[in-house]
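Only one protein chain is missing; all other protein chains are in place.
After this line comes chain A, so read on.
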Amino acid sequence: MANMLKSQKTSRIISKFFTYFYLILLAVIIIYPLLITASSAFKAGNVTAFNLNFDAEWTLANFSRLFTETLYGSWYMNTLIIALVTMVVQVTVITLAGYTYSRYRFVGRKKSLMFFLIIQMVPTTAALTAFYVMALLLGALDQSWFLMFLYIGGGIPMNTWLMKGYFDTIPYDLDESAKLDGAGHFRIFAQIVLPLVKPMIAVQSLWAFMTPFGEYMLAKFLLRTPENYTVAIGLQTFINNPQNQKVALFAAGAILIAIPITILFFMLQKHFVAGLTSGGTKG
């Protein structure tokens, strides 16, 4: 008996050891690339590769060079404008549509829900030639409004679907009793139901906001002059050739994007799971 208890104890210690070993190893693998990139932003002299080397001379000069010698400031503004417009328009549209599909039974509802589900499977970004031809016709090559339009439209089917799923989790009794009290369509929507889906709206806003910061292909394809670039394509010009002495500038520029986005991300992170599972699993 004592023997058995002892062996159980050792096996527990071994399992604890491997658990912590795994967690720490994974943490190191995650932190290492981020740390060596971030630290390069503060290094003086010519950085050609990120590495773990803390003998370097530390400086903030890379950040000021970023704004004086490169177009980083305009790229940041461009991206910020695209991101804000995309966020506001897309979230408004999907909130209205998601609410409607959750709350109203109207002719064509089921068919159009099916349409949403199928159309969200279409990998729209692949329709490059069509976008190119449309942009030619509209004179929209190199224009950020066309990019915004594609970001907004492309995200609608999937996000409407998720939004509807979240609206479905809000009890219907609430609107029923409001209706009995004589509240109209707009009152019920704006004052009763909308406040309850704030977490999902926050999550969707963050995702819509992050898209233009991270999207590369369409931006690279449509935006042609460096002044109009977004940060993703702009920063790539710093790092695609380590010989052109801008690797440290890439790191500095990356930090200025990653920090605000990461903070926003962690502020809203607790709502992610509810947002994902409520919409993804049922109709």
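Annotations for the structure displayed:
Criterion: a residue touches a chain if its C-beta (ideal position, glycine included) is under 8 Å from a C-beta of that chain, and two chains touch if they have at least 3 such contacts; residues count from 1.
Simple rule for what comes next: contacts and distances are computed from a predicted model.
Of "Acyl-CoA dehydrogenase", "assimilatory sulfite reductase (ferredoxin)", "Maltose/maltodextrin transport system permease protein" or "RimJ/RimL family protein N-acetyltransferase", only "Maltose/maltodextrin transport system permease protein" is the UniProt protein name of the chain excluded from the display.
From the options A:Leu66, A:Ile82, A:Ile152 or A:Leu249, the residue with contact to the chain not on display is A:Ile152. Within the full complex, the residue among A:Ala56, A:Leu80, A:Val93 or A:Leu141 touching the omitted chain is A:Val93.
Checked against the full complex, the candidates A:Asn51, A:Ser177 or A:Asn244 give a single residue touching the omitted chain, namely A:Asn51. Within the entire complex, the positions of chain A that touch the omitted partner chain are 16, 19-20, 22-23, 26-27, 29-34, 36-37, 48-52, 92-94, 96-97, 99-101, 104-106, 109-110, 112-114, 117-119, 121-134, 136-137, 149-150, 152-154, 156-157, 160, 168, 185, 210, 213-214, 216-217, 221, 232, 235-236, 239, 242, 247, 250, 254, 257-258, 261-262, 265-266, 269, 272-274, 276-277, 280-283.
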